[in-house]
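For this depiction, one protein chain was excluded, whereas all remaining protein chains were kept in their positions.
Should a chain be cited, it is by its letter among A and B, assigned in written order, with residues numbered from 1 in that chain.
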Amino acid sequence: MRKQRLRDNIAGYLFTGPALILIGIFSIFPVFFTVYVSLFKWRPNGPAGFLGLGNYVEMFGGNPLWLLLTLASIGGFVLAAFLLRSRRGAAGKALGLAGGIGVLAASLVAFVVALPYLVAQGDKEVFDSIRVTIWYSIGTVPIQLAAGMVLAVLLNQKVAGRQAFRVVYLIPYIAPAVATAAIFELLLSLRTDSFANQLLGLFGAQPLQWLQEPRGIFQMLSGAAAYGPAPAMGVIPAYWSEWAQGPSLAMGSIIIYSWWVFIGYYSLLYLNGLSNIPRQLYEAAEVDGAGKLRSFFSITVPLLSPTTYLLTILGVMGTFKAFTHIFVLRHAAAAGTVDPVSVSIFFTYFRKSRLGYASAVSMLLFAIVLGLTVLQRRTEKRLEYGD
Amino acid sequence: MATRPRSPFRWGRLVLFAVLLAGAGITILPFLFMISTSLKTLAETLTRISPSPFSPDFWPRTPQWSNYRDAWKVASFGIFFKNSVIIAVTTMVETVVISALSAYAFSKIRFAGREILFTILLSTLIIPETVYLIPNVIIVSSFGWMNTLAGLTLPFVASAFFIFLLRQFFNQVPNELLEVSRIDGAGHLRSFRSVMLPLSKAPLFTVAFLSFIGSWNALQWPLVVTQGSKWRPLTVGLTMFITEAGPEMQLRMAGAVIAIAPVILLYFVAQKQFTEAITRSGIKA
Partner (left out) sequence: MKRSLLILMAFLVAFGAFARGTKEAAPTVAKPAGITADPTGATITFWYQHAKDKDVAMKKMLDEFNSTNPWKITVKGEYAGGYTDIYNKMIAAIAAKNPPDLVVAYQNNAATFQVSDALTDLNPYVKDAKYGLTDAEYADFVEGFINQDINTQFGGIRLGFPPNRSVEVMYHNLDWLKKLGLGVPKTWDEFYAACKAATDKAADTYGYAIDTDASRVFAQVISRGGDIRKADGKGYNFNTPAMKDSMAFMAKLYKDGWGRKVAKAYDDQNDFGNGKVLFTISSSSGLTFYGAAVKAGKAGVFDWSIAAPPTSTGKPTLNLYGASVSVPKTTAQKQLAAWLFIKWFSEPKQQAAWTQVAAYFPVRKSAEPLLADYLTKDVKFATAWNLLKTTPLKSEPPFAGYDLVRDAMSKAYNAILDGADIDATVAKLDTDANKIFKDVAP
């Protein structure tokens, strides 16, 4: 038995050795290295002074109160969610409800107040880039998943040229961004004869500036025409009004490009999930008289939920790491509104050559993605179909 | 089983076909534009512009196939193409071997520290690219791997994502099948080779294909790591070519088509096995 154990251990380490060494060197070491560098003022040629938490202070501002309050409010949201879910008896339920609502309200107030002050005293550029990333995430993940699912269902039917269709829809994903972005630059240019503007013309609308439009979409829809810096306001309304403007039209154009690229990719992943659903379920539903739409919502969607949750995690993580597909369509006119965290870090690294500070921001990005992943795994455990 | 009348069925299929065709048209339109522009003369790219494939201005008057020859020559695409193939194939082979062996171990071999190592592995999925760009440059350079095949491939062949994927599949293969070969006295390697591999053609194919595509399309890393055209891959060459070609739109587009075409061709060829592979590999949560 002992001998077997030894053989197992040796085999195990031999088999995984190469992978572990390579990942250790090229993925894990960089994380530790980045943590280390973030504690210094670091130029490309090496460290230029130990700063301790100096970079983080620059990022979050001098007063730790606001950071702590923001983190506490986020913790409060999690706690509230937990409390609202407890179902231990009637008394427990009522307590859970009351406690949950109370904590939720308090956290909400804290969040609304603390975050603007945190941003005001910290590095606005970093927080703006986080907001851009969140808009990108919201704008791409739900639609790409939903459209991907629908497309997968359509591609799963018996229809002529099915194989050809599946290939065609994947091509935007396979093609390098550098090439496909060049075309979208043309399609979404501000010229009156661009494809997008001609389309608008069909509906009698005015041409738009698309990839060069820095104004927010909600702001534009509400008719506000403001360009340039916003008029002076209190800290709290100033910050939340920026959220109210929505993503810029330039960002929206990039999001449209992203749909075109990724919907086919998601449909392919959903096709896999679909193949695991037994045909008998659909046939049984047919016998019971259910229409195609009904089958879709009562059979397909629920049984695809494991795939959906996996793709949501991967999708959101992907948007936080996304770089190329956004950078290739960046135009200076919209600078700041099309720069997610990855681009902001890239600029800090290369154009400002502030490696220490860039590392600190990378750590923040890492922490956010980690937090989201943990959050998603917790909710997945609770909501996965069949639990 | 209830039988349905045939006419409504046919209508449904027709509508479905039309919808898919329209969608495919939208998806393909940018590529059509790319191809039609690449076949125009410089004058045509300036004067005959139209976003709609139904207007004659969209298409060249006479296709200028020479644009492709020009782009290929001017940009030394021959070398870049060869480099991309070598890099992508090397990456693919190394990835499949390393990922398969690791996944097998994580799935079927009980060794000390297995669970913890796997968790650490998974955590690397969260790391954004920018975090490891410069550290990796420093590491690769200190190993003397700048502008070498090793520097272009090794940082990527161990991917937690593929190991995770394969492990999921391997987990579904019943242990009894392996027990059989173990009773016969085979070591882990034998079991892996004779039992697991034949069963795993589909997921291995998936990993091979995805890693090939990933390597073929990589831009940022090769841009920094290659110096000169010795190892420069197609993507880097294409980016440089797009800047070089400047206002000559038809050459830019020709270059872009040259960069995209091999991948699409490869996908056409491999597509059947690919979708089968996806269908049978079961990427579950």
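Quick note on the criterion: contacts are C-beta pairs under 8 Å (C-beta built on N, C-alpha and C of every residue); 3 or more make two chains touch, one makes a residue touch a chain.
The structure displayed is predicted, hence computed values, not measured ones.
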item: Contacting the left-out chain in the complete assembly, out of A:Arg5, A:Arg43, A:Arg294 or A:Arg378; value: A:Arg43
item: Touch list for subunit B against the chain that is not drawn; value: 41-43, 46-47, 74, 113, 116, 133-134, 137-138, 140-142, 146, 223-224, 227-229, 236, 239-240, 243-244, 246-247
item: Touching residues (missing chain, whole complex) on subunit A; value: 24, 28-29, 32-33, 36, 43-47, 185-186, 189-191, 194, 209, 212, 214, 225-229, 332-336, 347, 349-355
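Just so it is clear, only the chains that are shown with their structure count from here on.
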item: Interchain centroid distance [CA atoms averaged], subunit A/subunit B, Å; value: 22
item: Footprint of subunit A on subunit B - complex, ascending; value: 1-2, 13, 16-17, 19-20, 23-24, 26-28, 30-31, 33-34, 49, 51, 98-99, 101-102, 104-106, 109-112, 114, 117, 120-121, 124-136, 139, 154-158, 160, 163, 187-189, 213, 217, 219-220, 235, 238-239, 242, 252-253, 256-257, 259-260, 263-264, 267-268, 271-272, 275, 278-285
item: In the complex with subunit B, residue positions of subunit A that touch it; value: 7-9, 11-13, 15-16, 18-23, 25-31, 33-34, 151, 154-155, 157-161, 163, 165-172, 174-180, 182-184, 186-187, 193-195, 198, 260, 264, 268-269, 271-273, 275-276, 283, 286-287, 306-307, 309-310, 317, 320-321, 323-324, 341-342, 345-346, 349, 355, 358-359, 362, 365-366, 369-370, 373, 380, 384
